[in-house]
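The complex appears here minus one protein chain, its other protein chains still in place.
We just call them A, B and C in the order they show up, numbering each chain from 1.
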Amino acid sequence: MEWMNSHLLSTLTFFPLFWAVLGTLLPVRVSKHWTLAGSLILFFISLKLYWGFSAQGAEFQFAESVEWIPGLGVNYLLGIDGISLWLVLLTTFLMPIVVLASYDGVEEREKEYYTLLMALQTGMIGAFVAMDSFLFYVFWEAMLIPMYFLIGIWGGKERIYAAMKFFIFTMVGSLLMLVAIFFLAYQHKVQFGSFSTALIDLYKVKLDGAGYFSTQSLLFLAFALAFAIKVPLFPVHTWLPDAHVQAPTAGSVILAGVLLKMGGYGFIRFAFPLFPQAVHTYQHTFMVLGSIAIVYGAWVAMVQPDMKKLVAYSSVSHMGYVVIGLFSLNAIGSSGAVYQMLAHGISTPALFLLVGMLYERRHTKEIKEFGGITKVMPLFAIAFMIATLASIALPGTNGFIGEFLILLGTWKANPGLAILATTGVIFGAVYMLWMFQRVMFGPIKNDLNKKLKDLSVREMLVLAPLMIAIFWMGITPNFFFEKMETSVARLVERTARAEIVSTAMNGDVQRNK
Amino acid sequence: MEALKVVDPALLGLSSEQLAALVPYFWILGATLLCMILSVSRVIPAKWSVFGVGIAGIFFAILSSAGQITMHRTDLFGGMMVADGYSAFFNILFLGAAGLSIFSSLKYLDKEGLQYPEYYVLLLFSTIGMMLMASTLDLISIFIALEIMSLSVYILVGFRRNDRRSNEAAMKYFILGAAASAILLYGTALLYGSTGTFLITDILAKITTTPSLTTPVFHLGAWLVITGFLFKIASVPFHMWMPDVYEGAPTPITGFMTTGIKAASFAAFVRVFIALGYGKDLEAAVQGRLHDVLWVLALATMLIGNLIALTQTNLKRMLAYSSIAHTGYLLVGMIAAPGSEAGFAPVVMYLASYTIMNLGAFAILSILSGKGDTGLNLHDLSGLAKRHPWLSFSMAVFLFSMAGIPPTAGFASKYYLLYSAIQAGEVWLVVLAVLCSAIAVYYYLRVIVYMYMRESQTEGGAINITPALGAFAVAMMVAMTLQIGILPSKMIAITKRVVAKI
Amino acid sequence: MNALDASNSVQPWVVQSFCAIIFFIGLAGVLIRRNIIIILMCVELMLNAVNLSFVAYSRQLEDMGGQMAVFFIIVVAAAESAVGLGLLISMFRTLRTVDTDEIRLLKE
Partner (left out) sequence: MLKWIPLLPLLGFLINGIWYGFFQTRTGAKRAGATIPGVIATAVIFGAFLISLQTFLTLKGLPAEGRVIDENLFSWIKVGDLDLKMALRVDSLSTLFTLVITGVGTLIHLYSIGYMAHDATPGKFFAYLNLFCFAMLMLVMGSSLPILFLGWEGVGLCSYLLIGYWYEDIAKASAGKKAFIANRVGDFGFILGMFMLYTHFGTLEFAKLVELLGKGDFVATLNPLAITATCLLLFVGCTGKSAQIPLYVWLPDAMAGPTPVSALIHAATMVTSGIYMVARLNGLFSLSPTAMMVIAVIGGLTAFFAATIAIAQSDIKKVLAYSTVSQLGYMFLACGVGAYTAGVFHVITHAFFKALMFLGAGSVIHGMHEEQDILKMGGLRTKMPVTFVTFLVGWIAICGIPPFSGFFSKDEILWNAFANPHGNKFLWVLGALTAALTAFYMTRMFYLTFFGKPRFDESKMGAHSNGHDDHHDDHGHSHAPKGVHESPATMTIPLVILAILSIVGGFLGIPHSSWLETWLEPVIPAHEAESFTAGHSTEYGLMIFSTLVAVAAIAFAWKTYTNLKGADARKANHQKLHKTLEEKWYVDELYESAFIKPIYEISMSLWKSFDVAVIDRIVLGFGRISQWSGQAARTVQTGSLQVYAVMILVGLVLTLGYLVRGFI
């Protein structure tokens, strides 16, 4: 046990993989319960993170450092700050829900399914806690493989096309990031005499930033492309709807819940602190793209015949908010963006779970197939209503806090774009309510819908934590803000002053430099 | 005529420490000769005995050369041969390749009904040739080692006598191989003419001391030698033979060729490359131009290798083109070697992990292939995951490793190679290399798609249960791929030390 | 008998260019001719051209190395042609042709 709390992050990262490997030895019948138990244990372990993390403490806490590839200056460096703390908790919070949700959703090849889910969790948590850019890249890629198989094997009809598109899109982006990491490590050697890909060392690397195509800007663009694809930002978002429509429910919940946050997290951890001047030169370009993403996502979502695709495009719109929030470069906008990531990580999975439940009953996701479901499934209607409200950012739900702060932050940075972005509030309501009305209200046209049974106890257990989280995050956001405030302040300070801020690491860091 | 009279006695005798250096060669030579005798005898059943002796020879040879890696350099035969860490490392690689090829071809030959002991003898001879290539410093003995290796492989490629494709492949390989080695020889002649010596160490010494020596004839000769090697490693303009030969040859032999022969050619190529003064002593003009030519060749190799592989449905042909692509990456390593601090270490490491990956992949293919190498098209593999979970898992690991996706050896070595390329300032080449490998990801994943995501057409029973030895070989390869992928630091350290002393 | 006296003997570059010509004739033969036996002969021709240039250089440099190399090359050439003819016969037995145009089974 002692080892665990001194190396909490490593246990958190590799426990799911270890648990999954153990799971392969058990009979198929018990594998889903085994995985559920594993994910719950992991969630309780991660709560220790929350209590252990002191808001005023050093920037990166729970740090662990071990030599990995001394030849290339790569070391196994872990640590979290206020922002990645919440993202890790979001991951561990969502996983039990996902496992419970796919209890009877998945019949064939169950054991591989649950092993892949746990492997995916290892990749995600690893990426959030990695403090070394190479280690981050390894987890970033390793995360792709399980997701690829999840979509590819258990997906819908054109799952192979969607899985391949998902993989290639992210892969191309991340390869350029890899080249940028090499270049940075080499610059570190040139300026400080020794190779290192550790993040805090790279923060100290000085690059000439003037102009649109200076080295710093090119490096920034390499990183930004990789993260923009992941976010998905406007021009490179087309993989998301395909991936979501074809992915199984659990897959799209994790994809929407956590993988999209990887892009935002990447901006916060890598692109902003490493290349402050470049952020300033490209600030308005990305804010324009973000605003377009909001309006474009909302408009295209409006005309989608397929529920899952509609929710997918709504994610494009919501994540557009995150981008303009981040690029507003002020405390309000940035913390709003982080909060929006958390809120989106709760409300969109809820929507996907609900659509999944409808799919399990009627095996179709077409909106016109449904109508008047409230009459037959009232409890489902209540849950769906709450999720819709969270998605259209009604005050009192978690969506509002994020959007309000982001729009306020954007207003300070660029009022014109703020107006465009605020129209997103209207279109958001339009497409969600129109879909809600066509699915839930009106007479029951299709007699198949008459016999649908309401939520089972299992399904209620799946949705309850999300519903509670929606309101909890909406009514007392300070509970979440106080832990992340100092980190966001440091982020803004680092990008604002456009030069290097010394970082303090605490925990058992044997810095070998 | 005086030269004849003066015979230096030291040349002939072998000091004890030189003998120690030659032990691995003795082991493999002894095993080969014993196998030849056994293969003829009526008394003892040829198949198992030859197999047993061969494997024993290889095993002991690996043990002895493993000891030599840390050994300092000892010159043999008056500088013509050298036994240093570099040659020991490559010896292990060749012996490993030969051993594993024998393992996987045991069952394969039974299937094909070609169970002749000569197969193993030829294989061992070719291994000897490779080992010599890695350790000689004399141009003529490089040629001889090359010929030993190639001739035995020509025959092995044509081993399936009554299969027209195998014969055709052997014929093509023979003719083009002979022409290429003739070109190499002519280059050697020109080099000899301009520098007066065969030893590449002397050549290097001579051109560094008297730059005037680098006459046009010298450069012509140097380039002809380099072209000879480029043919052997199948760089783009000279790659045309490779896909046909790989498709025609029996699968274990193709495996042996992609790994062993390519590694041996590269081993010799590296030594000659350094000797010809690339990077250090040629005056700027030539140096710059040579760099540009190699740059274009590397890019063309990567691009064409990956692009054509996209359209291939036959797995062996696809892996042939992918091996051309990997040659491209290695060429990037060669270009970047002088400029980067790690030197040729990344190239050596990439070769090692490339060999492991390909050996594993071809071992699996030889297990899966039906009679006459049928059943190796993409759609034959569909639904393999259900029939052979472990085989498809290991195939997936190898494919991920070739695509360069983390926790695999392929990724670690590609990272190390591109890392040093960046140091050498080849940023744009690296970006192009990275984009080419993005193309590669598609056709590697397509195989995985067929294996995991498609229903298997043939509802027939599982193909013959995987043979124990073949499975053992594959398992070992998977273990090594993942080990290097997760903890590459040990391998990097070895390669650095090995390369330091060329 | 020191270095060649310039007057009555053959200039080294003459011999070398001669060897080069023969070498490229051999190479051309390999490219143009259809019959594989002819191709084998051309390869031999190329190797002999190299032998000649070795001997010429050895003579010019007053060093025995070149001539010694010739022996190795002759041995290797012999082995090579043996293997080549062997392969040719086995190919002929199945493909019934020695013409390079017919052996087009493996393509793309």
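Observations on the structure shown:
We adopt the following convention: a residue touches a chain if its C-beta (ideal position, glycine included) is under 8 Å from a C-beta of that chain, and two chains touch if they have at least 3 such contacts.
All of these numbers come straight from a predicted model, not from anything done at the bench.
The missing chain, though absent from the view, touches A, B, C when the full complex is examined.
From the options B:Phe238, B:Tyr329, B:Tyr354 or B:Phe400, the residue with contact to the chain not on display is B:Phe238. When you scan B:Leu38, B:Ile102 or B:Ile304 for touch with the missing chain, the hit is B:Ile304.
Considering the whole complex, the residue from A:Leu218, A:Val288 or A:Leu433 that touches the absent chain is A:Leu433. Across A:Thr24, A:Ser54, A:Ser194 or A:Thr423, the residue that sits in touch with the chain not pictured is A:Thr423. Think of the hidden chain as still there; on chain A it touches residues 165, 169, 235-238, 296, 299-300, 302-304, 330-332, 335-336, 372, 374-375, 378-379, 382, 389, 394-396, 400-401, 404-405, 407-408, 411-412, 415, 418-419, 422-423, 425-426, 429-430, 433-434, 437, 440-443, 454, 476-478, 481-482, 485, 489. Within the complete assembly, residues 171-172, 175-176, 179-180, 183, 216, 219-220, 223-224, 227, 231, 236-238, 240-241, 243-244, 285-286, 289-290, 292-293, 297, 304, 306-312, 439, 442 of chain B touch the chain that is not shown. Residues of chain C in touch with the missing chain: 27, 30-32, 34, 100-101, 103-108.
Rule of thumb we're sticking to: only the chains that are shown with their structure count from here on.
Taken together, the touching pairs link the chains end to end in a line with two free ends.
Located most centrally within the structure is B, per distance between chain CA means and the overall CA mean. Per-chain Cα centroids separate chain B from chain C by 27 Å. Centre to centre, using the average C-alpha position, chain A and chain B are separated by 44 Å.
Considering their complex, residues 16, 19, 23, 26-27, 30, 36, 39-40, 43, 46-47, 49-50, 53-54, 56-57, 60-61, 63-66, 69, 72-73, 76, 79-80, 83-84, 86-88, 90-91, 93-95, 103, 105-107 of chain C touch chain B. Interface of chain A with chain B (complex): residues 67-72, 134, 137-139, 141-142, 144-145, 148-149, 152-153, 159-160, 163-164, 167-168, 171-172, 175-176, 178-179, 182-183, 185-186, 189. Residues 342, 400, 405-407, 411-412, 415-416, 418-419, 422-423, 427, 430-431, 434-435, 437-438, 441-442, 445-446, 449, 452-454, 487-489, 492-493, 496 of chain B touch chain A in their complex.
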